[in-house]
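Below is one structure, written out as structure tokens, with a few remarks after it.
All protein chains of the complex are present and in place, except for one that has been dropped.
As written, the chain order gives the labels A and B, with residue 1 at the start of each chain.
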Amino acid sequence: MKISKLKNLWHLPLLLAILVQFWPLVFMISTSFKDMNQIFQASLNPLPLPPTLVNYETVLNNFPFFTFLNNTLFIAIFITVIKLVTSVLAAFAFVYYDFKYKEVIFNSMLLTFFIPFTVLIMPNYLLMSKLGLLNTPWGVILPQLVDGMGIFLMRQTMRGIPKALLEAAVLENASPLQVLYKVILPLIRPSATAISIFFFIDAWNEYFWPLLVLQDKGMYTLPLALQMFISAEGGSEWGIAMAVAMLTCLPPLILYFVSQRFILNTFMQSGVKG
Amino acid sequence: MNNIKLTNICKAYGETVVVNNLNLEVKQGERLILLGPSGCGKTTTLRMIAGLESITSGELEISGKLFNTIPPGERNIAMVFQSYALFPHLTVWENIIFGLKIQKLPSEEIKKRAAKALEILNLTGYESYRPKELSGGQKQRVALCRALVKQSPYFLLDEPLSNLDAQLRQQARTELVKIHEIYKPTMIYVTHDQVEAMTVAHKIAILNKGTLQQIGTPKEIYNNPANTFVAGFIGTPPMNLCKAHLLYDKIFIGNECLVLPEKYREVVKERSTVVVGIRPERCTLEKSPMVEAKTVFVEDLGNQRITRLQLKTGEEIYVSTVDHKYSFALAQGFSFEWENVCFFDVGSGKNLIS
Partner (left out) sequence: MHKSNWQAWLFLLPATLLFLIFFYRPLIENLYLSFFQWNMISPTMKFVGITNYHSIFVSAELLKIFFNTIFLVFILLILNFVLPYIYSYILGHLITKMQSFYRSALFLPSTISLAVASIIFLWFYNPIAGPLSIILNSIGLESPRWFKEDGLVIIAIATIIAWKSFGYNLIVMLAAMVAVPKELIEAAKLENASNWIIFKRIILPMTSPTALYVFTITVVFGLQYMLVPVNMITQGGPNQGSSNLVYIVYQYAFVFFQTGKSAAFAVLTMIFYVVILVAKYKFIDKKVHYEN
């Protein structure tokens, strides 16, 4: 009995952490359903009484919300698909082939993961400007089509496949591409899905690079549009801002709820030294 | 002629030599077993033949053609992996026809071959199962099936039965020989299990530390081991090996002075010491033995009894008996026939007769 009571005590810090992590979200949700009076008079009350949809109505009626949504979707899906392809192909090369400088090349790809983003923005911005891609989705997409972490995670998953399976396929005269899509891809589908979702969430949430590239409001993505509610409205339209915030984080949250087991397992691998 | 010939084959990883100057030939339809302790290079040799491992030097000829650089897929070799290497995402049927579909055979032919193989291996009815729903023995048979449908003249097996339990293994062994008799492919079979080797092989090649020790029929290997390594590796318990001193026509085994028959004096020549080897079951326990020894321990296996004796010089001898004519308590030592004795060089361990 004594042991189990002591064990239960360890739940306290964890519950505290959950409280801290969830409080901001609860506030976002409840504020988005409150009208102006409720926000300022009952800002600590997590329950909007009565809940109102006025903020959401304003967002949908007064702002080109669906334009923002489309822009974000297009960019995020495009990036996800291409990133998946480049990561799978590169990881496959690292798993299937033996070649000179393999480790050096792999490490130099992984290392890009650690390059601070601001170091890259000015030269990439100048390049996009030269190519005339500023203020287009392509300017946002192009520099994000490859991911060191993605290649690392993909390689980790592929390494989990027993070598004999690949060899069995090779003995049957399967070409490298056949080995990839007949053996490897079906076997890594759960992890590859998780990695894609991670790509998608990342691309969806991206704020800084689109901010530099996209100038027209009609081109904005949702995270960028959020900015309009702080600067323009001077911070008084909190309900509307929270409604947009809510809508912005809804797709990632839904994807997370649907696939959290795969996502967590894949992320747990990411710190494993390979 | 679907033969496989290895000439001076070497495999090295950097400085480490795994296979050293290997010469082997497997004739068409022959079952050759590569036998040796783990790390002896037998699997590496098999993988070089399959093309999964590059050949550092030497020549690999298959059907008289140089195969060193031919990619594995174009060698038309069927292989069974130790882990079976069944594709977990495919059904039994899809696993079996995997290679045939890549070869783009007509679907009628694919169906015919697969159905036949499934029938031979008693797997009819399991077509839509996935590997994880099968028992170990069934998986092993599916792996065999996949190799069979290829109808390749060459059959490589890498410890195919090592993941099965003892009972199944015996059954699978018999089945394997039966299947080989039907198709008569040229077969190379890697194992570390000597019972498997003795029962399956036409010929056994014994490897140790990457070097070929002996190649011969199971009988030759058993009765006439080429050196002390083979003698000590084959048989349970293995051949008794003990050092003996020679003086003119006398030989001293465990302080016992015996007369070496004329015929063998020629063999040992001017040596002053030699290693003699006698199979435990060629020794008999006696009341008045040729060599006196003390009984140390007796193991009764039911059908045979293994008696451990200690010579006066301290060396140990195993005697295996099936009849219980002499109780170990009465035995004063053991006797043997000279024709059953092998003589090995002390330094090199080579058999002096063969």
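The rule is simple: a residue touches a chain if its C-beta (ideal position, glycine included) is under 8 Å from a C-beta of that chain, and two chains touch if they have at least 3 such contacts.
Treat the numbers as computed from the prediction; the structure is a model and nothing was measured.
In terms of the touch definition stated at the top, the absent chain reaches A within the entire complex. Seen from chain A, the chain kept out of the figure touches residues 7, 10-11, 13-14, 17-18, 20-22, 24-25, 27-28, 31, 39-40, 43-44, 85-87, 89-90, 92-93, 96-100, 105, 108-109, 111-112, 114-127, 142-143, 145-146, 148, 151, 163, 166-167, 170, 176, 201, 204-205, 207-208, 211-212, 222-224, 226-227, 229-230, 235, 238, 241-242, 245, 248-249, 252-253, 255-256, 260, 263-264, 267-273.
Basically, only the chains that are shown with their structure count from here on.
Centre-to-centre separation between chain A and chain B, using Cα means, comes to 56 Å. Interface residues of chain A, counted against chain B in their complex, comprise 162, 164-165, 167-175, 178, 182-183, 186-187. Across the complex, chain B meets chain A through its residues 50-52, 72-75, 77-79, 81-83, 85, 87-89, 98-99, 102-103, 146, 150.
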